[in-house]
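Note that one protein chain of the assembly has been removed; the remaining protein chains are unaltered in position.
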Amino acid sequence: MTDHATEQPAPAELVLEQISKTYGQNRAIGDISATIPAGKVSVIVGPSGAGKTTLLRIITGLEEATSGRVLFDGEVVNGVPEGLAMVFQDYSRSLFPWMRVEDNVAFPLRRRASKAERTRRVAEALQAVGLDGKGRLYPWQMSGGMQQRVAIARALACQPRLLVMDEPYASVDAQTRAELEDLLLSIQAQLDITVLVVTHDIDESVYLADRIIVLSKPPSTVTEVIDVGLARPRDQITTKEEAEFVHARAHVLRLLRGTATPDDASDVRVA
Amino acid sequence: MTSMTHDESTAMPRARLPHRVGPLLKTGAIRLIVPMLLVFLWWLGSRSETNGLFIAPPLEVAQRVISDFLSSDPRHFFLGDVARGDLVPSLWRATLGFWLAVVVGVGLGIALGLQPVLAALFQPLVHLGRSLPTPALIGVFFLLFGTGDWPKVLLIAFGIVWPILFNTIDGVQSIGTARAHVASVFKISSWDVLTRIVLPGAAPKIFAGVRVALSLSLILMIISELQRSKNGLGNLLVSNQRNFDYPGFWSVLVALALIGIVLNVLLVQIERRVLAWHRGVTLQHD
Partner (left out) sequence: MQLIHDPLPRRTQVILGIVGVVGFVAVLEMVIRSGLVSGAGLPLPSAVAEQVVDLLGDGEFWTQIGFTLRQWLLGLAIASVAGIILGGLMGAVPTIFAMFLLPVEILRPLPSIAVGPLLVLLLGAGMLPLSLTVALACMWPILFNSMYAARAVDPVAIQTARTLHVSRAGILMQIRLPAALPFMFTGIRVAASIGLIVAVSAELLFGSGQGIGGYILVASTNASNLDGVYAATLVAGVLGVLVTAVLASIDRLAFGWKEGLAQ
């Protein structure tokens, strides 16, 4: 995990311009504009039903917006952009149970890298997520947390410039969640990639983020963009004791409940 | 449903028999009580005044099976006259029909499963096909495809293609949008999606369909030979019955049961190889 800075490409910047999405009569996304800065961790939080997953599907090019556009390093997204990798919420459904762990990780690299290159990148990715030596197992022989590590390794093996994660830790227990959060932060710091996480967990959003994008209820709009200035590397105990963490957390919670307006933010710097 | 029952039978304790001989004999004895009782009842039936005529005694039937289906001649692969004259042609036609149905059913099923519009267009027809009493069409098949092996092979294939087709469509559609999204986010080529996601993902359901098709193929094999046939086990059943040769009739029934068991064991072995991962998954969920 330390000495293999193999031609990791530069992190990408993502810009959302006035995205809206309507299903028939149902307006899921009202108007969303935001910038996901390169090389940082951005987190989208919103109340349930705020169209977070829809927004992600638009960002990843799986779905088209009704209006507005997404720019990936200045280029309009039209289909899944090259250099984007994704970790899905439900690892049990996004991993392939008929493939061993190493084949799951190597799968996106087929036809894109030589056999030797694939083996090397799989080994690196598994090492990066702390699963070296587990390549011969099947996903279903592992715990939920380990399966989600496999999903992260699969994304990393693609050497992404933007890593998108949809509620990545929603189906694991609290302790595993904390470990995976720290894993993500250390990987991000070492590989220098842009990370975009969608979550409904407020603690997690503040803990991970350089920038938090708070969405409103549907038809969702951006309630506020918060830049979090907490020092890195962060720590599950000390960071969460800091005054700025506590304030930011309370502020996000109030925004989600609708009892605060962006102006109330006295302790956090507003972008 | 079918795969569920299969998991039941593989999860039985017989895999972990104790190494001591005593309990082994005991479980063996328990297993044999009912079969022995059934054979005894069979024997009793054969002695009965009224129906004994139609029920051949077990021993005589066993002798007939051996004398008809086995031979000591290695040039004939140790197959007896009846085995060569009737069993082999029957199995040949059934095999041909079976593979025809597998190829058409899986191929068409994948195409339909991948194209929701096509699947919706053909859905009612597939449901109808599954419910048609295929044996009713036997006369029509003879008329349409002449005499010889083809009408029989096609009747078998037509009769058994439906469960394979239905289950393949179902299996492909059950792969789920999550895995489909993985495929598109990671830009996996269509060929790889087909061979490494769609086929393995649908395989458990395809196998469930093939299992149903396999037992149906035996039934249709018999039925296709009941009329206008020069050979085959179905023809043998009819001619033995006409000649009041009941030991012969019963020996064909025994042979059919044996064939069914052998085919089932073969399929289970193949399934076990191909679907090793699937057993792991289902065990985990138990």
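Labels for the chains are A and B, by order of writing; each one numbers its residues from 1.
We take it that contacts are C-beta pairs under 8 Å (C-beta built on N, C-alpha and C of every residue); 3 or more make two chains touch, one makes a residue touch a chain.
Predicted model only: the values in this text are computed from it and were never measured.
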Practice problem: Can you pull out the displayed chains that the omitted chain is in contact with? | Solution: B
Exercise. Give the residue, chosen from B:Val65, B:Ile156 or B:Ile197, that touches the chain omitted from the document.
Key: B:Ile197
Exercise. Looking beyond the chains shown, say which of B:Arg179, B:Lys205 or B:His278 touches the absent one.
Key: B:Arg179
Practice problem: Determine and list the chain B residues touching the chain excluded from the picture. | Solution: 1, 4-5, 8, 12-13, 27, 30-35, 38, 51, 54-55, 114-117, 120-125, 127-137, 139-140, 143-144, 172-173, 175, 177, 179-180, 183-184, 190, 193-194, 197-198, 215, 218-219, 222-223, 226, 234, 237, 241, 249, 252-253, 256-257, 259-261, 263-264
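The rule is short, and it goes like this: only the chains that are shown with their structure count from here on.
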Quiz item: Hey, how far is the Cα centre of chain A from the one of chain B, in Å?
Solution: 49
Quiz item: Can you name the residues of chain A that touch chain B in the complex?
Solution: 57, 60, 62, 80, 82, 84-86, 88, 90, 93-94, 96-99, 107-108, 110-111, 138, 140-141, 154, 158
Practice problem: Using the touch definition up top, name the residues of chain B that touch chain A in the complex. | Solution: 176, 178-179, 181-182, 184-189, 192, 196-197, 200-201, 203, 277-278, 280-281, 284
